[in-house]
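A short write-up of the structure that comes next.
What you see is the complex with one protein chain gone and the rest in place.
Right, subunit A next:
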């Protein structure tokens, strides 16, 4: 049994109770893991099944094939959609890291009149449902002529109150004496930020970056609204159009779905340590 809260002096690692608890624990963990990974496996299995049907679930295809992937790449502008999604998720992530960290730093460490009120103002925007601002934002961007453009896709998401809150809390936990020392050493406010505090915020920045990337990659609603033709579609929106067009072609749909989720899964798996640590440190729930 792994080290846990049960692992204290006097705890017996033998006997019926211990083995029953251990067996139940492992059974629960393995069962949960299987349950959560089953849809992904099903998606992958269906995408390589020759003639899948919505009526039956095939978990182990007898003759695996990549036909659906080939069909998808030959009939749909997958490359363009993939590029759009990369631009969308990458830009939003980069802008969030820049603006959220600047705002978080200012709200945590820079002394200015009304700082706490500004913070409350930022936080209060979290209480407004995204649906409410959807139309005004669209109208605003339409007036700028940004509908069906990359800037229109990215602009409404360049900063995020959750990210600002996360980084503000992180900066607030760092000693102010570091900033004082930096100022005596000759740094101005901006240099204090990026030479002293920002490198110390790497775990929080990693968490925010991964979180933002995943959320933006999977974002369906905003790209659907701002993109008026398939040249500006991102993968989740494109998946929707693939399903509409080929609603009986489950193999094609699942191949597209696999292409969408793979980068996200890879990003998460490669940085899950930072992600989980950042989430538990900040108390922000995903």
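Note that in this section a contact is a pair of C-beta atoms (placed from the backbone, for glycine too) under 8 Å apart; a residue touches a chain by one contact, two chains touch by 3 or more; residues count from 1.
Note that in this section contacts and distances are computed from a predicted model.
Colleague: Refer to UniProt and select, among "Protein NrfD", "Nucleic acid-binding protein", "Thiolase family protein" or "ABC-type D-xylose/L-arabinose transporter", the name of the complex member that is left out.
Modeller: The chain we cannot see is, by its UniProt record, "ABC-type D-xylose/L-arabinose transporter".
Colleague: Which residue among A:35, A:60, A:132 or A:177 touches the omitted chain?
Modeller: Result: among the candidates, A:177 touches the missing chain.
Colleague: Would you write out the residues of subunit A that touch the absent chain, in ascending order?
Modeller: These residues touch the chain not displayed: 175, 177-178, 180-187, 191, 196, 199-200.
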